[in-house]
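All protein chains but one are shown at their positions in the complex.
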Amino acid sequence: MIALETHDLTVTYRKRPVLYGIDVAIPEGNLIGIVGPNGAGKSTLIKAVMGVVRSTGGWVKVFGKPVKQSLPRIGYVPQRESIDWEFPVTVMDVALMGTYGKLGPFRWVGEAQRRKAREALERVGMLPYAKRQIGNLSGGQQQRVFLARALAQDSDLYLMDEPFAGVDAATESAIVELLKDLRSKGKTVIVVHHDLQSAREYFDMLLLLNMRVVAFGPTAEVFTTELLQKTYGGRLTILSEMAEKAAREGIGKIHPKNEP
Amino acid sequence: MDYLAADFVYVPTKLLVWFGLACFFTALGCSQVGTFLVMRRMSLVGDAISHSVLPGIVIAFLILSKFGKASLDSPWLLIGAGLSGLLATVLIELIHYRSRIKQDAAIGISFTSLFALGVLLLGIYAKKVDLDPDCVIFGQVEYLQGYPRVEWLGMEFPRPLVSFAVVGVTATVIVAVLYRILLVTSFDPSLATSYRYFPALVQLVLMGLTSFVVVSAFQAVGAILVIALLILPGATAYLCANRLPMILLLAGVHALLSSVFGVLLALKLEINTGAAVVLAGGGLFTLAWLFGPVDGVVLRAWRRRAGEGMEPDAVPE
Partner (left out) sequence: MNVILAEGLSGLSGTVMALIASLALGVTSGLLGTYVVLRRESLFGDMLSHAVFPGVVGGFFVSGWMARMGWVESEKNPLVILSCALVAGVLGALVVTVLGYTTRLKQDARLGVVLSVFFAAGIAMFGFGQPAGVNGFLYGQTGAIDATDLVLVLGAAAIVVVSILIFHRPLLVVSFDDGFAHNLGYRVMGLTLMFSVLLTMAVVVAMQAVGVVLVSAMLITPAATAHLMTDRFPRMMMLSVLFTVGAGVIGTLISGTKEGLATGPVIALCATAIFVTAYLFAPRYGLVARFWHDRSQRKRIQRENILKDLYRVLEREGFPAEGASVSAFAAERRLDPGSAERELKMLEGAGDLIRGNGGEKLVLSEEGWGHASRVVRNHRLWELYLTNEAEYQADHVHDDAEIVEHLLGEEAIKRLEEELGFPETDPHGSPIPQPSSTPPQPTS
């Protein structure tokens, strides 16, 4: 079964194309890394999948259905820098937020939800910090809290935006173990990753991204000098120029957003 | 115009209670809604809405006058205010979408135009419809005594007080019911989107709620000080607590205390009631700034001396 499929996905930010015509089909039960240079649109891709960022063309399907219908099955771990760490919530509050999806906006939080949150925190080693306001944590601890939230969501597809950025070595190995554990349970985990070397070790499949898909497939096949050169060797000028022109002129993508 | 609480020497307690209640209910509603404005860094938007509702209120009042039903506690004013607030939001989006004008400038252009329109209309028609323009700036809690009374539980209250109470309580209840949605959309809009809480819609609802509570606040403290009722309670509470539910509670307490002390202060110093309530609120804020359990300056200095654990230093943005 295909966990995530996109066709001709295009995202423009302020008349500059960030993603152009993305086609991927990601099979479930794998640990997939998205790599590419800075500004390549890696974060934008998962935000566009979630519908957090608006796409100007193309469509997305998750587990064979339009994303909106599959949202409950997706767990999203955002970039640490996008969070307001001074927001008055504790570690436990954040973990509990993971249970809200299945709970709905109005039902009271009960023992079942609290237990789930505690278990998730336990799994990432953050249970002792449950009562701390999230600002009083180290980078690695903060990352773990958001992982716990995703775990509490009990999703089938996990989208993680640079979960390894700025964490200590111990946290990094702990996270990798966690991800592998998820995969062994049949979950699909897609991770935006910043470091090529570790990408080779950690992931089953790699998506090489630079505004468009350069290559996608098993790590061994895709991690070649030629393909990496294509990905990292300076932005593809003609393509990005034309895409930018199209965006600027307002011509944009005229394709239907949903599969006909 | 007499901006003081009339030239009386002897102030009956009943009057003080009315003023206090009027300010409290108004401040209560504003404190709950306003706390979320503070959490979402939308104080400027709150300021803008508080000014933008003026033309809506004035026009509603003028229309009511045509039908001979002009009164400052009419529910139609709420509708006028709501529409005006909505117009402001629409204008802001219109101005800064697809143009190089940034949001803060768009907000400025929008609310000044609307406020100017309101003041202009007020100036032209005020005499014809018996509306005192100074009330816009100064509020008019003091005029409560001039209104017809209603009976409740054996006590009598001026009619506008009832509408203040309704607005304040309703706003509080709505915030309580929507608490989870407001929390998640404020903290992490992406998670909110994935839960189908529709952050954009919530934003609109929050704007609407703000317009709603602003109408009462207008009448209590005047257009310019509404922002105080919206922001001071939440800002003060933020310095004292670490979790949102507690902050909302403390904000309500701030509303109560600033109303009580404000009314007493106005009486003692013979100053405008609205201003006094805000000054009382400012005083509470200063106390929180000094002694607040979370951010208090004095407390932190004391803790540092006692050598307590790692605390991230506050650095201005």
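Letters A and B mark the chains in the order given here, with residues in each chain numbered from 1 onward.
Here is the rule we go by: a residue touches a chain if its C-beta (ideal position, glycine included) is under 8 Å from a C-beta of that chain, and two chains touch if they have at least 3 such contacts.
Since the model is a prediction, treat every value here as computed from it, not as a measurement.
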| item | value |
| --- | --- |
| Contacting the left-out chain in the complete assembly, out of B:P12, B:G123 or B:P148 | B:G123 |
| Option touching the unshown chain, where B:L16, B:L87 or B:I137 are the choices | B:I137 |
| Selected from B:L21, B:C135 or B:A228 as touching the chain missing from the view | B:A228 |
| Hidden partner interface residues of subunit A, rising order | 7-8, 21, 23, 86, 135, 212-216, 236, 238-239, 241-242, 245-246, 249-255 |
| For subunit B, residues in touch with the removed chain | 3-4, 38, 41-44, 46-47, 51, 95, 99-102, 104-109, 111-113, 115-117, 119-120, 123-124, 137-138, 222-225, 227-228, 230-232, 234-235, 238-239, 269-272, 274-276, 278-279, 281-282, 285, 289, 294-295, 297, 314-317 |
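The rule is short, and it goes like this: only the chains that are shown with their structure count from here on.
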| item | value |
| --- | --- |
| Centre-to-centre distance between subunit B and subunit A (centres being mean Cα positions), rounded to whole Å | 39 |
| Complex contact set, residues of subunit B against subunit A | 39, 177-178, 180-181, 183-184, 186-191, 193-197, 238, 241-244, 246-247, 310-312 |
| Subunit A to subunit B touching residues, read off their complex | 47, 50-52, 68, 71, 74, 76, 78, 82-84, 87-90, 93, 97, 100-101, 105-106, 133, 135-136, 149 |
